[in-house]
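Down below is the structure, laid out as C-alpha cells.
Moving on, here comes chain A:
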Amino acid sequence: MSKGPSRIAEFIKKALFLDFVKGLSITLKYNVSRSITLKYPDEEKWVPDRRFRGQHTLNKDENGRELCVACELCVKVCPTKCITVIPMEDDTGRGIADRVAKVWKVELARCMFCGYCEDACPTRAVRLGRDYELACLDLSCTTREKDELLKPQSIPDTIQGGFVVRSSFERTPEGIRVVPDLRMQKKRNI
Partner candidate 1 sequence: MPDLATLLEILIIVVKVSVISGILFSLPLPLTWIERKVAGHIQVRLGPWRVGPHGVLQPFADMVKLLIKEDIVPERADKFLFKLAPLLSMIPAFLVFVAIPFGEKFAIPFVGKEITLYLSDMNVGILYILAIGGLGIYGMILGGWASNSKYSLLGGLRSSAQMISYEVSMSFAAIGVVMLTNSLNLLEMVRSQSGSFLDWNIFYLPVGPVWFVIFIIAALAEINRIPFDLPEDEGTLAAGFHTEYSGMRFSFFMLAEYVAMVTVSVLTVIMFFGGWNPPLDISIFHLVPPIFWFLGKVILFIYFFMWLRFTLPRYRYDQLMTIGWKVLIPLSLVNILVTGLMII
Partner candidate 2 sequence: MEKLFFLMFAAVAIASGLAVVTARNPVHSALALIVCLIQVAALFVLLRSPFLAAVQIFIYVGAVMVLFLFVVLILDMRKAVLQAFPPVKKRFVVGVILVLMAQILAFVFVTPMGLSPAGGWEPTVESIGRMLFTKYLFPFEVVSVILLAALVAAIVIAKERR
C-alpha cells in the first residue's frame, strides 16, 4: 500500500488524465513526424551497400577475360547444390586460363544467398551482386545462365550504396521494373 501523499498525487494524476495526455502527445509527435515508409516501387528505391548479397554476377578482368576457371569449387561448397558448372577447354583467350566454363548456371529459387560460393572462388569470379528484384512469373526465369550473369550489374561497383534514390516504376510487356535514378540520392535514417 502506498502512503497518503503519493496516493493523492496518483489521484490527481488520474483526474487530470496525465497519462493520457502523455500518450496522446507521443502519438501526436509521431503523427506529424516524417514517415519511414519507402515509396517503393513508385518513387523511391533502396540502393544496398556493397556487402549486400543479391543475385550472382560473374566478373571479368580488366582485359575483358572471364575470371572463372571452372574449378567447380563453388559447386562443391554450395549448401543447396544450386550451381551447375561444366568445364571445357578453350585457349582462345576467352578466359584467364585454358579452362573456362561451358555452362555456369545458378538456380535462384533454391539459392539462399549465403555467399559461400563467393568465398570459395579462387579467382573472385563469382560475386553476389546488388540486384534484388528477382520475382518473375514462372520457374523458368529463376535459372540464370552464364551470358546473363556476365553482364554488368545495374548498379556499378563504384557506387557506395546504402542510400535511397529516386526511381521510376515501369510496366513493360516483359514485366515490371523499377529503374533507379542513381544521381538523385537521399539520405534516410532508417
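One rule holds for everything that comes next: contacts are C-beta pairs under 8 Å (C-beta built on N, C-alpha and C of every residue); 3 or more make two chains touch, one makes a residue touch a chain; residues count from 1.
Candidate selection criterion: all candidates are chains of the complex that A comes from, given by their letters.
Just so it is clear, the model here is predicted, and its values are computed rather than measured.
Asks: Determine, using the touch definition above, which of 1 or 2 touches chain A in the complex.
Replies: Contact with chain A is made by candidate 1.
Asks: Using the touch definition from the top, list the residues of chain A that touch candidate 1 in their complex.
Replies: 17, 20, 23-24, 26-28, 30-33, 35-37, 39, 42
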